[in-house]
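With one protein chain withheld, the remaining protein chains of the complex are depicted in position.
This part shows subunit A:
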């Protein structure tokens, strides 16, 4: 078991493109840690740098109490599950799981014994003799996991572990992964582009963009207090409403409407400052009678989400998304008012995109 500390980690490709750009991150022992970001943000490169599959350009990487910046992948005590699982097609399940032990020159009987034990733990009984090609996607994933944990690694790395499974299986596998990680207590880093997956699984999340870290925090922290507009827009199943606004007389002018400043930000802004006002669709109410703090609006699009409805409203010249309970569903063209929940509103600097409060 070991924690991971990356200091000023840089991975530069030939041509000067930085896949990972001065990343500082400390992953604690036994933590379930998510690297989250859109495709091409460097999250997989960072994972592969931790594994040792990418040479680190500068900075340092410590796993446990050993500096492994330039160490070979095989001596880092890490195991990795690849996105395509990378199961060897010419070996049966047992040999696949036991392959790491074969490299460590463990005897064949002992190897098969360990493989069978690990396979049992991952409910792969009776599949030991099968070839990977004869397994379902979920089974293949469990074989890949079994192979990774068979050597009792210090660190387990998962590259998009759920992306090759179909939607229903993915939820099952998610629960399964979380249980497995808790049982083994192994430090686990996984890469995903799905914010819901990261929120559901991880103890802490690092949000990345263009090789740079945007924020590290618990799922609750990145959801409630995003560091900047990028994180605010990326986290959440419905992206946060981010509207350009201006500070005027200790209030906020959003288009034609004015709203109160988020609580506690009065001292942090100056008159006339350009800001971005953020509010999640879930924290806006749709009402049909005017009340204090309400902004008049007209419904333009209605999207059914099952238990709730996502409506797009035009408030003056601004567009907002509002999540409405299913029994209050309005029709396109309806006029009414939207009421933001003030304590949940956020303010970002329009220039730096950093959160003000």
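Basically, contacts are C-beta pairs under 8 Å (C-beta built on N, C-alpha and C of every residue); 3 or more make two chains touch, one makes a residue touch a chain; residues count from 1.
Operating definition for what follows: contacts and distances are computed from a predicted model.
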Item checked: Absent chain [UniProt protein name; select from "PBS lyase", "Glycine cleavage system H protein", "ABC transporter permease subunit" or "ATP synthase subunit b"] -> "ABC transporter permease subunit"
Item checked: Candidate in contact with the missing chain, chosen from A:100, A:278 or A:330 -> A:100
Check: For the chain left off this view, which of A:140, A:214 or A:308 is in contact with it?
Finding: A:140
Margin query: Touch as defined at the start, partner being the missing chain; which of A:42, A:94, A:132 or A:278 qualifies?
Written below: A:132
Checklist line | Contact residue for the chain not shown (choose from A:2, A:78 or A:213) | finding: A:78
Next item on the list: Could you please point out the subunit A residues that touch the chain left off the display?
Entry: 51-53, 72-75, 78-80, 82-90, 99-100, 102-104, 132-133, 137, 140, 147, 151, 164
